[in-house]
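This is the structure I want to talk about, given as structure tokens.
Removed from the display is one protein chain of the complex; every other protein chain stays in position.
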Amino acid sequence: MSILLTTETTFIVQGITGREAVNLTRECLDYGSKVVGGVTPGRKGREVHGVPVFDTVAQAVEHHGGPIDGSVVTVPPAFTKDAVFEAILNGIKLVVVVTERIPRGDVAQMVELADREGARIIGPNCLGLIVPGVCKMGGIGGPAKDAAKAYAPGPVGVMSRSGGMTTEISSSLTQAGLGVSTAVSIGGDAIIGSTYAELMPLFEADEQTKAIVIYTEPGGRMEAQLAAWVKDNDSRLPIVAFMAGKFMDDEEMKGMSFGHAGTIVEGVEDTATEKIARLEAAGIRVVERIDEIPAVVKEKLGVAA
Amino acid sequence: MRFFEFEARKIVELAGIPVTKYGFCTTPEEARAVAAEIGGPVVIKSQVLTGGRMKAGGVKFADTPEEAAEHAAAILQLEINGHMPRGVLVDPKAEVKQEYYAGVVWDGTAKRPLMLFSDMGGIDIEEVARTHPDHVGRGHVSNLFPIPDFEAKQAIAATGVSGSQLNRATPILARLARLFRENDMTLAEINPLAELTDGSFVALDAHMEMENEAVGRQKRLLRGELGIAEDDDREPYEHSKFEEAVAAIDAADHRGVIQGKDHGFTGNLGLVIGAGGGSLTLTDAVRNQGGKPANYSEIGGNPSVAKACGLAKEVLEKDGVEKIAVMMSIVSNTRVDIVARGVIKACLELGKDPGETIAIFRIPGAWEDEGEKILAKYGVEYCDRSVSMWEAAGRAVAKIQGAPA
Partner (left out) sequence: MADQLNKVFIEVEVDAQVANDPAIAAKLEEVCPVDIFKNAGGQVEIVDANVDECVLCKLCLEAAPAGAVHVRKLYDGTEL
């Protein structure tokens, strides 16, 4: 089992004729994902690696002959909100937003519409998600052969605010013989569609998942939200966390953001130090070194190191 | 993007929120004229993008236009926390009966704007929330639907405010929430919101910040209404030569993205690192093992050889930097061989031996086999994913700065 994706999951790519989207489409097809169409307004009738291109999402749905499960949205920031609205209002329930530099107001509108329509957004500013050996939705892990090298099936659910670090951590779990149930690049922005706490119930319900690893950064309150979720729900899943960007707590770094837009610290609670304390208070193990993760996960799972 | 008080007041005024008859002045003569027009006691306030101006002597009261001009002359020369003022604001000295607070911020957890109101204005709202939580009213607003007045009313009534004060404050808070949403603000604050002796409400001070990502679509407000120049970016500090040079290299070529920062970094360990999360992780790993980075950097989005070369050269040309550490988290879009070519070229163009200069090269992922071949030719050891990011950072520290402290 896994969360969000199965071997049957169908999705489209909005903005499919863009340079990055063409690569991503190739990678997903090579991995075995079912990319059933693409949308770029004005480009109807073309093909991208054999995937038919349409002007509208409605045309893609009609051509498919039934509901489409998901969409990967990779269009410029000024057009992203409209593309996501179009996906959701055409019945798509899982929208991965790759685009970065979208104003918060637009993201908040997408998320509110998704909530009303029973849809889920992953991202923005993310690389998507992958269920090893089953389906890859987005650029996560890169070309199929590279993704296969970093992601083997296993018991660990991974959630990360950094797309690259999703693969780095998953690869270390794979190398250690553990593997990954589902890895989600949740996005690096201040407001995102699905936070750690919002994905936890899905992992909780997934039999394959036995432990969770999260990668986190300064800025925002989603670690506090996770800590609260863990306290309120008697979760069966041990969580191991890694916090990057501790140097940002230095006085000279005040008011600056590094790495991702979401790392902007807007209050004391947003700092790395404060977040680590909060996570630890909820019983979440925060490791100091990135390379400690596999061993600590093994310890939590009761597997010999 | 941060706004000066005189701009924030203008934004508030444009949203239909009452303000006093203030004037923005850049000379003592202008201040004198504004004070004369106001025709009574005035307050002169320094216009700086930093806090603590009251304590620093940046706010003064005057009874006559002459006195206003004198104070303006002094304040215009007064540096506060390293900032020279953009000008002064001359404001009538208000007859205040009661000070309130009205603000709107993002609630990232609820993913909605959050209205805040307090009947204890004039002081820091976080302080009030801590010491007098029952004096802070809150209410979320929708991102999709029109913001109704009653939601503002509920937030205000939660603090116990009633009577005509409730009815006067309600449209102000509602309008503040609307302007927050329409103008892509990340912070919109009126503090104090003053009830004057005649019962009217005015915004006596305002603080606004706009999201950088939205600056492009808010041109009408920024350039039109406020007259803010395109290059007036309001960064919290001045960019160094290194930062400007890296930004110029990045802008010259659309392939990939590079970033370089050295504000607050004073060491001699040159970092050519990436991507977003990888750079954060690696910078911590270097520092936690006793290393002193000369800079922060980010490589992402598959840059050209020229771009990777440009970044490496800029780092190598920083004072005190003899060697660089080239490290990234596993790459799937950026190519190992392209970055390898870039950093080797940087060494060669500066007349340095790559084998000596590149203390470590740890980038696993796309095209790593090809990258390894290139590095081998120049005597640079290649580290793949079997060397963790922590270990790679530790080796860099040991090679560049000696054994970890």
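By written order: A and B. Residues from 1 in each chain.
Everything that follows uses one rule, which is that a residue touches a chain if its C-beta (ideal position, glycine included) is under 8 Å from a C-beta of that chain, and two chains touch if they have at least 3 such contacts.
A quick note: this is a predicted structure, and the numbers were derived from the prediction, not measured.
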Shown chains that the omitted chain touches within the full complex: B
Among B:21, B:97, B:132 or B:373, the residue in touch with the chain that has been omitted: B:373
Hidden-chain contact residue, picked from the options B:74, B:247 or B:306: B:306
Omitted-chain contact residue, chosen from B:10, B:287, B:323 or B:341: B:341
Chain B residues touching the omitted chain (full complex): 304-306, 313, 317, 335, 337-338, 341, 344-345, 348-351, 370, 373-374, 376-377
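In this text, only the chains that are shown with their structure count from here on.
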Touching residues (chain side chain A, partner chain B) in the complex: 20, 23, 77-78, 101-105, 107-109, 111-113, 116, 127, 139-143, 146-147, 150, 160-165, 167-168, 171-172, 175, 188, 190-191, 195, 215, 217, 220-222, 224-225, 242, 244-248, 250, 252-256, 258-261, 263, 266-267, 288-291
Parts of chain B lying in touch with chain A, wherever the complex brings them together: 105-106, 108-109, 111-113, 126, 142-144, 181, 184, 186, 211, 213-214, 216-217, 236, 261, 263-264, 274-281, 283-285, 287-288, 296, 298, 300, 328-333, 364-366, 385-386, 388-391
